[in-house]
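Excluded from the complex is one protein chain; the other protein chains are retained at their positions.
The chains carry the letters A and B, assigned in the order they are written, with residues numbered from 1 in each.
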Amino acid sequence: MESQPEQLVFDFFKEQPQIIAERNDEELKLKIGEFAGPLDLLLYLIRQEQANIFEIPIAKITDEYLRVIRLMEKLDISVAGDFLVMAATLIEIKSKMLLPREIVEENDEDADDPLKELVNRLVEYEKFKNAAQMLWEKSTVEQSIFPRGKIETDENNSEINVGVFDLLNVFQKILSRRKEEIQMEIEREEMSLSEMLSNIKLRLKQSKTFNVTEFFNHTRSKKELVLAFMAILEIVRTEAVKLLQENIFGEIILTKG
Amino acid sequence: MTEIEEKQPRSIEELITILEALIFVTDEPISAKDLANVLEEDSEFVQSAIEELAQEYQERKSGLMLREIAGGWQIATKTELHDEVRKFLKTRPSAKLSLAALETLAVIAYKQPVTVPEILEIRGVQSASAIKTLLDKKLIVNKGRKETVGKPMQYGTSKDFLIQFGLKDLTELPSIEDFEDLTSGL
Partner (left out) sequence: MTEIEEKQPRSIEELITILEALIFVTDEPISAKDLANVLEEDSEFVQSAIEELAQEYQERKSGLMLREIAGGWQIATKTELHDEVRKFLKTRPSAKLSLAALETLAVIAYKQPVTVPEILEIRGVQSASAIKTLLDKKLIVNKGRKETVGKPMQYGTSKDFLIQFGLKDLTELPSIEDFEDLTSGL
């Protein structure tokens, strides 16, 4: 039952982020191998220094980090705010480390040690970075497996799960809906879409499920029906809800996902 | 990517394995000749490998068969399983018409020949995509243009519609009056 992992005949090549500045036709270009974020850059610099994550040479790493940021700015590469936030954090840690130890401990009582916090974040981040690598490998394997080609029934499934009385049933419902509309259109105050939306949301809040078919049937005019329909669409798009219909002619139920 | 290493000739077993995969992934039936071209193998070698594969399919109690159709080879479900397969396909999501398509079909069935504006009038909503679906499924057909302003296209149900719904002809469509009795029995 456990499917054996197939023997793979291709290589997984790991894309390493790298910084390459190159001069090309008097135009200085910077190729920044994609850094996924400031933590990624930081990990890269720590690797470059062949340092341990738990013993970061903070002064050196901070200088390196700032050098890269300055390089990016100089080369007109817009530096995302998140990179700058990290730069500030590093400077803060570095300056703290330069203070005599007693003063730091007196002030902070190692309550929130920013370096410790940074290390924790790096350790946590690295797990997900490795998980991302795993996903990449999995998708590569998956790309070597192919499903069957199209067969006739895929797009033209001519079988229809409907009988002739279902058809009549639907037709009758349309007719009675029309009759109601005509009766209801005599006097009405129009609702707006936002009123309709909050109306439905309120109902959803009160009970987990909401009978859409019934709600549609209770609209008082064609315009209101259209609004109700639009409101339902909007809710399905923006909220965690599901539209369920047990059988084809059955009622449509909106449920909280 | 480029293969420099010298190419080992394939054994017939290897060839059969590859052929099975290729025939499986193609959308259209594919000929032994085309397969031979792709694999850079002798056409007759490929032909005999396919025949051996077809034989294998026949011998093991498989739900599938390898068959030659329209000048090419194809994997398909065995004929004798068609009842089960059809029954199964009916339960697939794609077998279900949307409520919109169903309503549109109901209007067309009972009001044919009927134009798009007339359907809009009855259903109260646009039916363009529903009509497209129904045309795609060959449940409705064009019934020519109506001799009125704008000459709108008219639609009616098809022969496939009758087959699909098990009707001899349109007079067999139940009437609204029949309906009351029937639903009370459900």
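Here is the rule we use: a residue touches a chain if its C-beta (ideal position, glycine included) is under 8 Å from a C-beta of that chain, and two chains touch if they have at least 3 such contacts.
Note that the structure is predicted; figures quoted are calculated from it, not measured.
Undergrad: I'm checking contacts with the chain that's been left out. Which of A:Lys129, A:Lys173, A:Arg203 or A:Lys222 qualifies?
TA: In the complete complex, the chain left out is touched by residue A:Lys129.
Undergrad: Identify the residue among B:Lys33, B:Arg92 or B:Lys132 that touches the chain left out of the display.
TA: B:Arg92
Undergrad: What does the interface between chain B and the hidden chain look like in terms of residue numbers?
TA: That gives, for chain B, the contact residues 13, 16-22, 24-26, 38-39, 56, 60-64, 75, 77-78, 81, 84-85, 87-89, 91-92, 94, 166.
Undergrad: What is the set of chain A residues that contact the non-displayed chain in the whole complex?
TA: Missing-chain contacts on chain A: residues 1, 3-4, 6-10, 15, 17, 34-40, 47, 52-53, 80-83, 86, 121, 123-136, 138-148, 151, 153-154, 239-240, 256-257.
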